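So the structure is just underneath, and the comments pick up after that.
With one protein chain withheld, the remaining protein chains of the complex are depicted in position.
Order of writing sets the labels: A, B, C and D. Residues in every chain begin at 1.
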Amino acid sequence: MASLTLRGINKRYEETEVMKNVNLDISDGEFVVFVGPSGCGKSTLMRMIAGLEDISAGDLMIDGTRVNELPPAKRGIAMVFQSYALYPHMTLYDNMAFGLKLAGEKKPAIDAAVKNAAKILHIDHLLDRKPKQLSGGQRQRVAIGRAITRKPKVFLFDEPLSNLDAALRVKMRLEFARLHDELKTTMIYVTHDQVEAMTLADKIVVLSAGNVEQVGTPNQLYHAPANKFVAGFIGSPKMNFLNGTVTQVMSDGVLVKYATGETQLVAVEPGPVKVGDAVTVGIRGEHLHAGTAATVEHGVSSTTMAVESLGDAAYLYAETPVAPDGLIARIPPLERHARGETLKLGATPEHCHLFNAEGQAFKRKIIEVLSAA
Amino acid sequence: MASLTLRGINKRYEETEVMKNVNLDISDGEFVVFVGPSGCGKSTLMRMIAGLEDISAGDLMIDGTRVNELPPAKRGIAMVFQSYALYPHMTLYDNMAFGLKLAGEKKPAIDAAVKNAAKILHIDHLLDRKPKQLSGGQRQRVAIGRAITRKPKVFLFDEPLSNLDAALRVKMRLEFARLHDELKTTMIYVTHDQVEAMTLADKIVVLSAGNVEQVGTPNQLYHAPANKFVAGFIGSPKMNFLNGTVTQVMSDGVLVKYATGETQLVAVEPGPVKVGDAVTVGIRGEHLHAGTAATVEHGVSSTTMAVESLGDAAYLYAETPVAPDGLIARIPPLERHARGETLKLGATPEHCHLFNAEGQAFKRKIIEVLSAA
Amino acid sequence: MSHPVTATPSVPVLDTVKRAIPGIFAWFFAILLFFPIFWMTITAFKTEQQAYASSLFFTPTLESFREVLARSNYFGFALNSVLISLGVTVICLLLAVPCAYAMAFFPTKKTQKVLLWMLSTKMMPSVGVLVPIYLLWKNTGLLDTVTGLIIVYTLINLPIAVWMAFTYFNEVPRDILEAGRIDGATTWQEIIYLLMPMSLPGLASTGLLLVILSWNEAFWSINLSSSNAAPLTVFIASYSSPEGLFWAKLSAASLLAVAPILIVGWLSQKQLVRGLTFGAVK
Amino acid sequence: MSQLNPPMTEHYAESAAERDKRRAKSVRWLISPSTGLLFLWMAIPLAMTIWYSFSRYNLLNPDVKGFAGLDNYHFLATDPAFGPSIGHTLTLIGSVLAITVIGGVLLAVLFDRKFIGQGIARLLVIAPFFVMPTVSALIWKNMILHPVYGLIAQGMLALGMQPIDWFAQYPLFAVIIIVAWQWLPFAFLILFTAIQSLDQEQKEAARIDGAGPFAMFFFITLPHLKRAIAVVVMMETIFLLSIFAEIYTTTGGGPGTATTNLSYLIYSLGLQQFDVGLASAGGILAVVLANIVAFFLVRMLAKNLKGEYES
Partner (left out) sequence: ATTVTVATLNNPDMIELKKLAPAFEKANPDIQLKWVILEENVLRQRATTDITTNSGQFDVVTIGTYEAPLWGKRGWLSPITGLPASYDLDDVVKTARDGLSYNGQLYALPFYVESSMTYYRKDLFQAAGLKMPDQPTYDQIKQFADKLTDKSKGQYGICLRGKAGWGENMAFVSTVVNTYGGRWFDENWKAQLDTPEWQKAVGFYADLLKTDGPPGASSNGFNENLTLMSSGKCAMWIDATVAAGMLYNKSQSQVADKIGFAAAPVAVTPKGSHWLWSWSLAIPKTSKSQDAAKKFIAWATSKEYIEMVGKDEGWASVPPGTRKSTYARPEYKQAAPFGDFVLKAIESADPNDASLKKVPYSGIQFVGIPEFQSFGTVVGQSISGVVAGQTTVDAALKAGNATADRAVKQAGYQK
């Protein structure tokens, strides 16, 4: 168990800078998830922490000690790879015991550590098998077991579930939560699946092109994204973005006018916003109501493109010039809409987000609720 | 465009019978999805339709003509493979033109067909590239393009999206829907992802161990599964199953008693059920309410294991001896429950399913709504 | 309905015949290619008189084997062959594995050139450099020693071994080595505990190829060995054109020289079929 | 597996050097034992050979010594057999390559399907690879191609034909046959492994596209084998450049100089008369020829081999 501190971490490959001045504090026992689109530097950052990658500039501290130059094995970390990276020629037992053997541990100590890890992960009956004889989920567990036996101060997981099928992913996700509950070790977890991030993290770090976009709890990110990037990245389906201009600034919010002439009231603290500023309204699919001009006060008229039924709910895909990426609304499961049908889509002011031209979010009125949570 | 009829289709590999007497009618222009767990015979069935696999017994008819002995190229079908199976040494253009070239088409005709397909799939700017230089989604499109150029009467897709990441999968899924809308060709689609099945299909065929379990529209399968297998297979998270015995048979439903002594009223047509029969109650996660004995009338007391917040909702995982697989309930996003907390979980009678000891479903009262849909 | 019925019975028959054709051709070529070896084998069991008769029917005799074994110390030659082949294989692998490891996992811009250069040393014609090598070996006392031959063969075959190992290592996932590094493995531990066991099939087929190549090498063995270190190629050199009727004896001697390696090759052919890719299969 | 994520491995290969410089540096020396030894093996004899090639040095006649200038090269280059020997070397390599590659592909295709006794047939096919060159030359010369006792001759006699005297009438062809026989299994092994790695789904896709056996072969199988063929060509060329034992045992370079390749010419001019100077000059010329061939070979194959060394 340990705290981690990253100060001005920088990484360049010859010409290109892939990590730009990353600062981050991870407290002892925290479960931190790095998310971000592919290529944003999640793996690179993690590999720098592991010691598999040189740090170009900045300080990496574990428990207050600078470890930039320490070899991986000496940092007290353990890593679980996306491909599991099990040693294919060793039994599970040997896979898990390998690190301890190399460290010169005594047989009984090794045995105890391996048995213990195997018990935690419910794989004690498989110890004689080789990785090939296991299912995907079991392999994943062995990879974790190998990390556990080392009794590391920090666990690093690089997209540990991305090779598993959906059902197993859900199961293993729960297992990670349980594991963290049991071990209480600091864990850093890389994923680009935001469901994993939302469900597992104490703290999510959203990365984009080598920059930290926002650090916060899942709920903070979901309900109070700092900018458009985070807002769009967290949540599924993606948040809907509608372009408009400010037409009125009120104490309880801002009135935005779309190019169609329709409006949307947004409950945010207006700050320095001026009438005429270009802004973007963000509304999550589950908050977008579909109706007619009569039933929906604020909103934009759109053309229905498709309705996808998922059983418990349905998604309505619609198009409007105001939203370049289209709109997705979550609607009740048995509601029908024909392709081409015109609907008015809008949301209550409290459910809307607002971003300025630079993509920075306005403070939402409901933010107090979240700070309490 | 064509209709397909399968009559008593049987397939055996030496000793083992992998398809058992499959009967199926697919009308012209229908989008049919085969789903089922791994190894249930989805691919085999599709490959028999394609002509890549011999049919051991039964008749396969396309547009009323028996085609059992026809070679693949003559059946008027096109197939898209899970691995794409692009020809790595040919440019996209050649990949798509290959079938037509072999068929001896004239240059201009080939050119027109390829260009047209490329336009439909938005890959017209890539025609000179080789498959290696493409991203996964682009490759997938080429594979589809190759199928389109052949102007087939039936499209066959074998898990076409399973190699793509989640985001791309959603995107391509919509593309398939669009494609079917545009081409209006009969399509058969294999997947084990039930979201794909639910969103794409006109008709879903659920297979299990070489048997057809149920054929129906997505809504029919979701709301009126014919048996426990289909009920458990369709829908995410999985339907919750609670074991109990019938204690009372009423005109408006059946009262089921759990081993805990608690009860659940289920609104089904009782049919020949008797008091004392062992039954299973099925309740989907979104219908499971969490409360206390005071607030929830029918239900079972369970221990909370975890709560996963997904932003727009949260999943509550709970355990009770009555449900061997555990319970999952969808709860409001910001609701908190501590691990170990005891909750009573239940549902309104209309939202419950009931299965007899053989796993066959009782007819639900709400079934009329669906038949209308 | 009835049309297909008349056609049905003939289709499977035609089909079976059609399907059998490639197999028949394959067998034909297999037998054709093996025939010389088969002929050598049966000639070895003939008498000299019969050997010229080209007949398949004869009473087998071990006469030629008896003569060959009496005439030269077959087992001495064979022992040298075994020692040399194994020695070469072991040393070659010991040298090639670290080299290929460094090349595969820590490549530089020069790696490709170095590899090609290594291969190009193999193109040096032995005949041209015999005298320099002979003089070197004489002056260092390596003439007619097993060590001397092992050194030459090792150097001749090293490029092939490096290349093969290199292509196998290229297929080993980097992740696994990194996992080892996190587990605290040093470079050598990485090679010995992780890399070698994982590329075992590839290394085995490399080893096999090395055994085969050194077993069959004739030029250097004949020139650099005389009595103490002479392997089976030298043994064969004393049969290549003796006076008089000699085909049965020649065949017997040849069979004795070829059989061990042929059997080893056959037993390990699965390994060879899988492993002899030189990176051609991706 | 690598099929699925080639960018992954490439990306790693690319980054490896920078990613772990410290380790890289400490690991780099692992190359040196091999390269060092090979360098010595290359350099010392080569230096001696170059030196001798400019000297008068005949083992049998120690009286003749001193600096020879370019005499040895001149003598060699004006030898009437010199030009033809290069031609023969190239013809031999070319023909053997053609036979083994075409034959190897054919066999690989035949063996790609299941048939009765496939395992045993495969053993038979690869057997020639294990036979010593000397032995195979002896078998072919004495028992198969011999104009009087050889099986072919006896077969032809039995059919009432005049037997062909292979080593007199078609000497180079006979040598080519023997060498090709030895190397065909090698080509087969590599091509067979390669053909088995052909994606089944790709074949099925082609079947649905309407490809018959021939279209399948030319448009799918053959392009798939390109890389393997390149490897076979490269490996065999390396070995075939210095073919010696087969010629020595069967024809002794004759009749005339009909089967004298460069290796054999060096042997007959140099070793047979123990003229070290001459042999060395020949050796140097052969190294030059080998490098020319290697140069073209590498250029020809570079594209195919790229993925492998790309740093």
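Keep this in mind: contacts are C-beta pairs under 8 Å (C-beta built on N, C-alpha and C of every residue); 3 or more make two chains touch, one makes a residue touch a chain.
These figures come from a predicted structure and were not determined experimentally.
Enquirer: Given the contact rule set out at the top, which of the displayed chains would the hidden chain touch in the full complex?
Expert: Counted over the whole complex, the chain not pictured touches C, D.
Enquirer: Among D:A153, D:I208 or D:V232, exactly one should touch the missing chain; which is it?
Expert: D:A153
Enquirer: With respect to the chain omitted from the figure, which of D:Y52, D:F111 or D:F167 is a touching residue?
Expert: Within the whole complex, the residue contacting the unshown chain is D:F167.
Enquirer: Looking at C:I42, C:L79, C:L94 or C:A237, which makes contact with the chain not pictured?
Expert: C:A237
Enquirer: Which residue numbers on chain C touch the omitted chain?
Expert: Touching the chain left out of view, chain C contributes residues 48-49, 52, 70-72, 131, 134-135, 138, 143-144, 222-223, 226-228, 230, 234, 237-246.
Enquirer: Name every residue on chain D in touch with the hidden partner chain.
Expert: Looking at chain D, the ones touching the missing chain are residues 58-62, 64, 75, 80, 146-149, 153, 157, 162-169, 171, 250-258, 268-269, 271-275.
To be clear about the criterion, only the chains that are shown with their structure count from here on.
Enquirer: Which chains does chain B share as contact partners with chain C?
Expert: Common contact partners of chain B and chain C, which must touch each of the two, are A, D.
Enquirer: For chain A versus chain D, what separation do you get between their C-alpha means, in angstrom?
Expert: Chain centres of chain A and chain D, defined by C-alpha means, are spaced 57 Å apart.
Enquirer: Of all the residues in chain C, which ones touch at least 2 other chains?
Expert: Within chain C, no residue touches at least two other chains.
Enquirer: Note the residues in chain D that touch 2 or more other chains, in rising order.
Expert: 3, 20
Enquirer: How about chain D: which of its residues touch chain B in the complex?
Expert: Residues 3-4, 6, 199, 201-202, 204-211, 215, 219-220, 223-224, 226.
Enquirer: Applying the document's contact rule, which stretches of chain C touch chain A when the two form their complex?
Expert: Residue positions touching the partner: 173, 175-176, 178-185, 189, 193-194, 197-198, 200.
Enquirer: Within the complex, which stretch of chain A touches chain B?
Expert: Its residues touching chain B are 162, 165-167, 170, 173-174, 177-178, 181, 192-193, 195, 198-199, 218-219, 222-223, 234-237, 284-286, 306, 308-313, 317, 330, 333-334, 336, 339, 369, 373.
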